[in-house]
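A protein chain is absent from this complex, but the other protein chains hold their places.
We call the chains A and B, going by the order they appear; numbering starts again at 1 in every chain.
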Amino acid sequence: MLEKALTGSQRYWGWIISLLILIGVGFSFYLLQFTEGLKITGMGRDVSWGFYIAQFTFLVGVAASAVMVVLPYYLHNYKAFGRITILGEFLAVGAVSMCLLFIIVDLGQPIRLFNVLLHPTPNSILFWDMIVLNGYLFLNIVIGWVVLSAERNAVSPPSWVKPLIYLSIPWAVSIHTVTAYLYCGLPGRGFWLTAILAPRFLSSAFASGPAFLIILCLIIRRLTRFDPGREQIQTLAKIVTYAIILNGFFFLCEVFTAMYSHIPEHMHHFEYLFFGLEGHGILVPWMWASVLLAVLAIILLINPATRRSESVLAVACVAVFASTWIDKGLGLISGGFIPSPLGHVTEYWPTLPEALIALGVWGVGFLILTVLYKIAVSIKEEIGA
Amino acid sequence: MKMYDAGKIIVGIIVFVTLITFPFWYNRGKAAPSPKPKLLTREKECVEPTPYMKTSHMRLLNEWRNSVVREGNRLYISSNGKKYSMNLANTSLSDSCMGCHSKKAEFCDQCHNYVGVKPYCWDCHIEPKEKR
Partner (left out) sequence: MGVSRRNFLKIAGISLLGLGAKPAYDVFAGRDLPEFAQGEEAREAKRWAMVIDTRKCRDKDGCQDCILACHRAHNVPDVGNSRQEIKWIWTEPYENAFPNQEHEFLEETLKHRPVIVLCNHCDDPPCVRVCPTKATFKREDGIVMMDYHRCIGCRFCMAACPYGSRSFNWGDPRRAPKEKNPDFPTNPNFPTRTKGVVEKCNFCEERLVAGLLPACVEACKEKALIFGDLGNPDSDVRKVLRSHYTIRRKPGLGTGPAIYYIV
């Protein structure tokens, strides 16, 4: 099936080459980081995780969202999603690949990565994150590939793949739960120390992932002869609607607890993010933008007339994606570290090399996604789906 | 059986084989001289017999490192019952490795360069200043 990715239009190759350029730039800056150390980033002793770990966290959500197409199809026998489960699974593959790369580029001693396997440490959540992420990657590659091959040959998928599919459903939940546990079990980090962090992660995942999938479906329909289907897109839109509202609700629960209790260790982080602290407020406009985008998205999604219009829906989906990206990809990590447990406010903003390395990793993810989608769509076109 | 694209495949195989055998024919007839590390020892024998040290010093050092860092031990009792302090380069201790094998360039580097290994000991540990 891989050969499908080797033939394509000029536009396809142009896109591939631009991704390769992006990856090349990112990689050369990574070599700089590899020799110089992480001092080329904007991180420091107070904000010791930054853009890389934030992207990782956001993308775990995108990956987990594949379950939102797999579950209705396989557990509720919602036939319409049969057309697009492969898109969800391959999106997960691309997203998890990025997650793993973001962890690697964040390591100070990447060549010692395998120490995690040489000295397995079950009391470390990072150990479990490694297991669930790699397991999820494996599951989605196998399931996606086997089901797509069967579809191409017009046979039903082998029976051994069914248990794997059922396993992938709780597994998707586990990857984002475990990722939340990385943060919410740390004493002295009041912003993360909240039981609702994992549910919040999941709700934002099930909003951002399907929103991105809708955008991808609209692009596929425009660029190829395969139509993911209007019904499918509309069902996804309802999922996004529920999820983004739930996400807003969880967020408000968190805000209430922190702000009404007036406990400084919990309150100061929200103050920093939304109003600035001790004259530092680099994220304030971003956080308010995130809120406004979420409100806009909810208005557009909740109203059936606007949701049914695919062009308005596209706008709403972009708003959802941008809002959740700001929330997790910028606010979550910096917000947890600022102020520091000693009460110092040291702001963080990624440096250019850091941003380009991150962009390079995004490039790798989109390359994987493009190749896999090219294969999937070509086969859908071939069988006339 | 017909072979499709025979020309391309054969050319490809030739290019591949040439590339992977490059080091062999590039270095044909030339043999790098084998190293003769200078021992510069004060003692008659090392912590363990020479053949063992030659083949297994890296494993011994690994064990020492774990024993020192993780178990807080400092003394090694060798197979003949002698006690040695497990120390790579402490200049105040005469029985550290570098206390005897005092010239890193001649003792460590020669062989390591020859076999192409780069232990990272000296990224952190400080090599004793060579006495002229």
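We take it that a residue touches a chain if its C-beta (ideal position, glycine included) is under 8 Å from a C-beta of that chain, and two chains touch if they have at least 3 such contacts.
Keep in mind that this is a model prediction, so the values were computed, not measured.
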| item | value |
| --- | --- |
| Touch criterion as defined above, residue of A:Leu126, A:Val291 or A:Val312 at the omitted chain | A:Leu126 |
| Contact with the hidden chain (one of A:Ser156, A:Ser261 or A:Thr346) | A:Thr346 |
| Residues of chain B in contact with the chain not shown | 48-49, 51-52, 54-56, 59, 63, 65, 67, 69-77, 79, 81, 83, 85-86, 89-92, 120, 123-126, 128-129 |
| Interface with the unshown chain - residue positions in chain A | 36-39, 41, 43-46, 48-49, 103, 106-110, 112-113, 115-116, 118-119, 121, 123-127, 130, 182-183, 185-189, 264-265, 336-337, 340-344, 346 |
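To be clear about the criterion, only the chains that are shown with their structure count from here on.
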| item | value |
| --- | --- |
| Rounded Å distance between chain A and chain B, as computed from the means of their C-alpha atoms | 44 |
